[in-house]
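Sharing a structure, written as structure tokens. Questions coming.
Yeah, one chain of the complex is gone here, protein chain that is, but the others are all in their spots.
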Amino acid sequence: MTWNRKQIAARVAQDIPDGAYVNLGIGIPTMVADHVPAGRELVLHTENGMLGMGRAAAADEVDVDLINAGKVYVVEEPGASYFHHADSFALIRGGHLSYCVMGAYQVGQNGDLANWRTDDDDVIPGVGGAMDLAVGARHVFVAMDLFSRSGVCKIVPTCTYPLTAPGCVERVYTDWGVFRPLGDHVEIVELADGVDAAELRARGGGVFG
Amino acid sequence: MTWNRKQIAARVAQDIPDGAYVNLGIGIPTMVADHVPAGRELVLHTENGMLGMGRAAAADEVDVDLINAGKVYVVEEPGASYFHHADSFALIRGGHLSYCVMGAYQVGQNGDLANWRTDDDDVIPGVGGAMDLAVGARHVFVAMDLFSRSGVCKIVPTCTYPLTAPGCVERVYTDWGVFRPLGDHVEIVELADGVDAAELRARGGGVFG
Amino acid sequence: MDKVMASAAAAVADVGSGSTVMVSGFGPPGQPEALVTALLESGATDLTIINNNAGAGGVAISALFAAKRVRKVVCSFPKAIESTIFDDLYRAGELELELVPQGTLAERIRAGSAGIPAFYTPTGYGTQLAEGKETMVIDGRPCVLERALRADVALIRAHRADPSGNLVYRKTARNFGPIMAGAATTTVAEVGGIVALGALDPEHVVTPGALVHRIVVGADTGPTTGAV
Partner (left out) sequence: MDKVMASAAAAVADVGSGSTVMVSGFGPPGQPEALVTALLESGATDLTIINNNAGAGGVAISALFAAKRVRKVVCSFPKAIESTIFDDLYRAGELELELVPQGTLAERIRAGSAGIPAFYTPTGYGTQLAEGKETMVIDGRPCVLERALRADVALIRAHRADPSGNLVYRKTARNFGPIMAGAATTTVAEVGGIVALGALDPEHVVTPGALVHRIVVGADTGPTTGAV
């Protein structure tokens, strides 16, 4: 049985220590906040100028001036702070965020990250803060489904999509398990219960050894 | 009769328009604030992180956390603001101060400014914010005595002391009058009443034409 | 010193066709709606817009795109879920796009206001977005040289102003306002309200008045927390 999205998010949360400053991307990464183990405290950063971001706002809590980078209304945690966009990215680029968790189109076995555009020229490109986070956060985690909808493995020998940043990905959390890019291959850190390692290797184009 | 220090300061103040953001150096420049013509408002900047700086504090107004760049206790004007040192120099370097007024050891006829060290190697050098102000303020005025204590003219064909910045000085306000460096010579904008232009030219080493 | 103007129209009347215009905002928070609406109504065209989202989240800025007043956009994320205006113009070749990583965009704007003409950053190195840019390895890390961004006018949104232009912001509506202030020849601030000179605590001022040239009152978005 592969992991569902909640299980992937929970597995990421296990690996983020107490007291970490964390930026969570859209999708599975956002769900990490809901699966932090008891007794552990993470401080969430959002690119648009806030530390101490809380959960999504309920209807009666919405403040039109308080959104996260995914444009969702959120609430403040005690100890929150606001700052402008250059200071927000100074936190990112300066190495002051311990972890960021992002989605990806492709991850190379050498840790290359491709998550801002594919080879589909019909899609308008947009990069947002992905490149800054990829080079700036001290630990870059990717959370995604291992295979694309058409069944192609997204951990690849060499990224064919345009790079977000070279060699930045430390771990990849997927429905099939947890992986670590090591350069010439990808280490299998952990597999979801009942997942077939032989099938994984067969579908992985050689990256899993 | 040459002008005294107050008269020099008053003459500078005449040339700074209403609403200007101004940084005043130590000495005669500081006195400019006391001679602003009626109906004119200047907003004073101090390098150590404040706009809207007021006058020197009376004994019973001293706040140990409120000093100016000359380390004198000062007071706040209504509309003041505090900011950190990088933001303070962003105001300077970014051209957001309309005027700065500084002292000088030498001013070249080409507008070169030398005001941070002489050729006396026994003096410990210190530059402070002089270089930043010289390149950053939109208008750089110098206020000084025209002649050194030993009688040497401080407006010179070529600065012999180490430069603060090349070609930055717009006007020089002195006890003898007001001057404008034009490159190959210095224009006499105005002379103090009764000052002898011939004597000035004779003592000026050719810079006044 | 009173920088408050009678109307948004008056505040942008001298923004000519061909101008480069910074517009604050990230999503709806921080969009200077009244100023951008006035810019649209002024008829100015052939504009270059510097804005993180190329109009996503701002009603007025989307209208500016729809009216074909924009020649070029400098932004990090032009995609808007709720609108295809940008996409259609871009595909039709009617819009030039300079795509910049968001942190590099913010730092380039900050550099424009701070008088830093260029800086090196590791962001973007080895990617399409750094193609053709100068690079340098600094302390073992490859970096890209990025230039300061400046504009003819910056249209920003703040929460409160005093008449001298001191500004405070509200929550995540702060975003690009404080760094666009001063990064243009003229900075115009749209605010939710004006307070008396001296009413803002000098410790809490985010943008000092020296960076703001004109003030216009727009819609108010919510209450002030703490002291004004």
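Each chain carries a letter (A, B and C) given by its place in the written order, and its residues are counted from 1.
The working rule: a residue touches a chain if its C-beta (ideal position, glycine included) is under 8 Å from a C-beta of that chain, and two chains touch if they have at least 3 such contacts.
What you see is a predicted model; the values in this text were computed from it and never measured.
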*Which of the displayed chains are touched by the chain that has been omitted?*
A, B, C
*Using the definition of touch stated at the top, determine which of B:Gly39, B:Gly126 or B:Gly151 touches the missing chain.*
B:Gly126
*Hey, which of A:Tyr21, A:Trp116 or A:Phe141 is the one touching the hidden chain?*
A:Tyr21
*asked:* Using the document's definition of touch, tell me which of B:Gly19, B:Gly49 or B:Pro78 contacts the absent chain.
replied: B:Gly49
_Residue among B:Val43, B:Met102, B:Leu146 or B:Leu163 touching the omitted chain_ = B:Leu163
_Interface residues of chain B (partner: the chain not displayed)_ = 46-50, 63-69, 71, 82-86, 88-90, 92-93, 124-132, 135-136, 162-166
*Pick out the residues on chain C that sit against the missing chain.*
107, 111, 114-122, 136, 138-139, 141, 143, 147, 168-171, 201-204, 225-227
*Touch list for chain A against the chain that is not drawn*: 19, 21, 41, 43, 45, 50-52, 76, 78-83, 86, 89-97, 136
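One rule holds for everything that comes next: only the chains that are shown with their structure count from here on.
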*If you tally contacts for every chain pair, which pair is highest?*
A-C
*Approximately how many whole Å separate the CA-defined centres of chain A and chain B?*
54
*Could you please state the distance in Å, as a whole number, between where the Cα atoms of chain B are centred and where those of chain C are centred?*
35
*Cα centroid separation between chain A and chain C, in whole Å?*
28
*Two or more other chains in contact with one residue: find those residues in chain B.*
none
*Counting only residues that touch at least 2 other chains, which ones in chain C make the list?*
110
